[in-house]
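Before I ask anything, let me first share the structure, which is written out below as structure tokens.
Apart from one protein chain that is not included, each protein chain of the complex appears where it belongs.
Chain nomenclature is as follows: A and B, assigned in order of appearance, with residue numbering initiated at 1 for each chain independently.
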Amino acid sequence: MKKVLVTLLIVLVAFSAVYAQGKGEATPAGRRTLRISAESWQINKIFLEQAAKEFEAAHPDVDVEIITLADQTVLANYVIDWSRGNTETDLVFLDGGYMSKTYAAQDLIYDFEKDLNFFADFPKSNFQPGVLETGAIGGAQLCVPAIYEVYAVSINTAMFKEAGLVDAQGNPLPIKTWDDFYNFAKKLTKKDAKGTVTQVGASIQFGNNLAGIIGGTVIAQLGHIATADGYTYDFDNKEFRHTIDLWKKGVQNGYISTATFVDNAGGRNGFKAGQIAMCYEAAGRWMEAVSTLGLDKLSLVEIPGGQGTYAFGCQMAIPKASKNGDLAAQFIKEAVYGEYVQTNAFTQYGKMSVIKKHFEKALETTPLWSNIADSMSKAVAIPEWEEQAKWLKGLNVIFQEGLVDPKTSADDIVDQMVALSNSLKK
Amino acid sequence: MQYTIGERRKIKAMWGRLFVLPTCIVLFIFVVYPICYTSYLSLCDYNFAFDKKPTFIGFRNFVNIFQDKQFLAALSNTLVFTVFMFSLLIILSLAFALLLFYKKKRSWFYRTSIFMPIVVPASLICLLFTWMLADNFGIVNRFLMNIGLSRYTHNWLTDAKTARWWVIIVSIWGKVGFSTILFLSGIQRISQDIFEAAEIDGAVGWKKLFYIIIPNLSETFVVTGIWAILQCLKLFVTPNVLTKGGPGNATLVLYQNIYNEAFLNFEMGYASSIAFILTALVMVFALLNMKISRREN
Partner (left out) sequence: MSRKQKPLTVVLSSFSLLIASLLFVLPIIFCIFTSFKESIEIIKEVTFFPHKWSLVNYDYVFVRGTKYLTYYLNTIIITVSSVTITLGLSALAGYAFAKLPFKGSNALLGAILFVLAFPLAAILIPIYIMEYSLGIINTYIGLILPNLLLILPFSIFIMRGTFIDLSNELEDSAEIDGCNVPQTWWHIMLPLAQNALVVVLVSGFYSVWGEYTISKTLATKDSIMPISVALTLLKSEDWNYGVLAAAITMSIIPPITIFAIFQNKLVEGMTAGAVKG
């Protein structure tokens, strides 16, 4: 028995030493390999595998390798790789621009306009209004978006009808103000005989997306997000405080769900399950509910206020350490911005196309989007701070504790937000 | 060959050094640089993403820590969780081990079922628990509604009080199997002679438990105790995946605090100082545990 263990040990150590060389792939001469890093869901919803095949077919001397990232925190490793001039990837996908500011601060990624001359043969007018700004950092185009999304309110029209919230034609009443939102949520919440909530009126993303939610609320209210310095959110006003007060009352009375406190998907899962009537988050979520609720029960409305909405994109960046920067740029223009990816990402997953002509074409198949067309045209990106992570976490704590605590008023919450905002580096 | 006592001691010492050499090579060569660098960082202000180099600031990190709401919440949560989890782990696994010891028939089924949660990958099963405990479509609430007990439905994970209990319950669920097996093997190793001798002396039932089993388990208590302390103080996966430290900071633990500061905020200096505090805590508790268990012998 011991002899077996010892031999096993020696064999394994030897094996590991041999394999310690890693699985090396040498590129044969004359061929170039384009390496793309993305998370699993991005590969799926942005159809990267099909895009890669198309690209390889069009360029027979190029191999495309797709590297799957386990999750976002692995992107931090790239800072280490790239600052030493090495890279295992030529094109990286950053959800919502995560880490892009860090890369920019250490000068690790190319400026699409100045370094790569990206827009020479692909003019900015090809893009939807406002999307290129989502990838700009400090005025420089350091990332370009692959797809983009906006925030809106998805609603379950059957529940609206049931609660009598329809007009003469049977269409759901428009939600023009946050007071409307609150009153509707109140009517849409159903409790059973013992007072247990069986249907919740609304859900708001009180988790990781809170900065975007607040941004969207401010933009819809004022038409812009930042004060004169370009970074501070412009929320210190009476109307916003009133909105927060409504949210607080909603949470305390059970009209607004707290499921999103710990689970980002809590709201949309509840919506898909037919438990929640209104869902304030990324607009594409209504498409995920088609299979469970049916297209006839779904609708989309703008964020109350109507002055615009929050836009964010899945950004793409090219590291300066990569020697295939030109190839990556080509891939973006031909494959990612090609018809297949841009149209299918939109029609199948609600990830909106950034290229104007594909966007308009896809709109024909899913007309529900035209409900928010006005706010989409006024979409604004929220400023990305240096201490963004602390801002997000701080907001989470303020809201998750403040909304349920009877001793904290809406004014307290907003004051805390202002204090937090002033204390962070932008 | 007959050696003198002095020579014997020297030979033993030499062999001693030789025997620990491979361990030292593996552990220290790999860990000495990172820990030294981290110690240096704990005295610096260093944001991995935005600072080019660490700036030395002495003990200011440690001062700031105790004014940081998040750290204080993490510290109190960790200690509270440890107290409850540790006691429950030890008591439950001892109870299970005793039950399994006295139950000879079908023990295969019971042993496998108590041990099963150990092999389930913690990060994935906690995701499933998140869904099971969801407010509206979680099976726990649905079940309560279906059997007419709908007034007991609760937003289990988004209410600070119940969220904490669920973190403890799910953690224990996933860990008690191991300590049960440790205790079971400890009990089974107590020789039959001791049992029979005690029975002749008239010890039965509860007396048997206290005067025979527990004293003879002192070594098992040391091992299980250290293991349990490590599991409790360094708890990470359950609070991170089940509730992400929320709602607010209600289920934030120290290990999570370190992870968040290091990987989300990129404040390496700050994270390192919290790491040292956690290390100190663990060492104190571990040494305490060893002293207490050895003294009981």
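Rule of thumb we're sticking to: a residue touches a chain if its C-beta (ideal position, glycine included) is under 8 Å from a C-beta of that chain, and two chains touch if they have at least 3 such contacts.
This structure is a prediction, so every number in the text was calculated from the model and none was measured.
In the full complex, subunit B contacts the hidden chain through residues 8-9, 11-17, 19-20, 22-24, 26-28, 30-31, 33-35, 37-38, 48, 96, 99-100, 102-103, 108-125, 127-129, 131-132, 137-139, 142-143, 173, 177-178, 181-182, 184-185, 188-194, 216, 219, 222-223, 226-227, 230, 234, 236-237, 254-255, 258-259, 262-263, 268, 271-272, 274-275, 278-283, 286-287. Where subunit A meets the omitted chain, the residues involved are 2, 5, 8-9, 12-13, 15-17, 19-23, 40-41, 44-45, 67-71, 73-74, 76-77, 80-81, 84, 88, 264-265, 268-269, 272-274, 291-292.
Here, only the chains that are shown with their structure count from here on.
For this pair, subunit A with subunit B, the centres built from the Cα atoms lie 36 Å apart.
For subunit B in complex with subunit A, the touching residues are 48-50, 69-70, 130-131, 134-137, 145, 150-151, 153, 155, 157-159, 163, 242-244, 246-249, 260, 263-266.
Subunit A makes touch with subunit B in their complex at residues 73, 76, 79, 102, 105-106, 192, 194-198, 200, 207, 257-259, 261-263, 266, 269-270, 273, 275-276, 386-387, 389-390, 393, 396-397, 400-401, 404.
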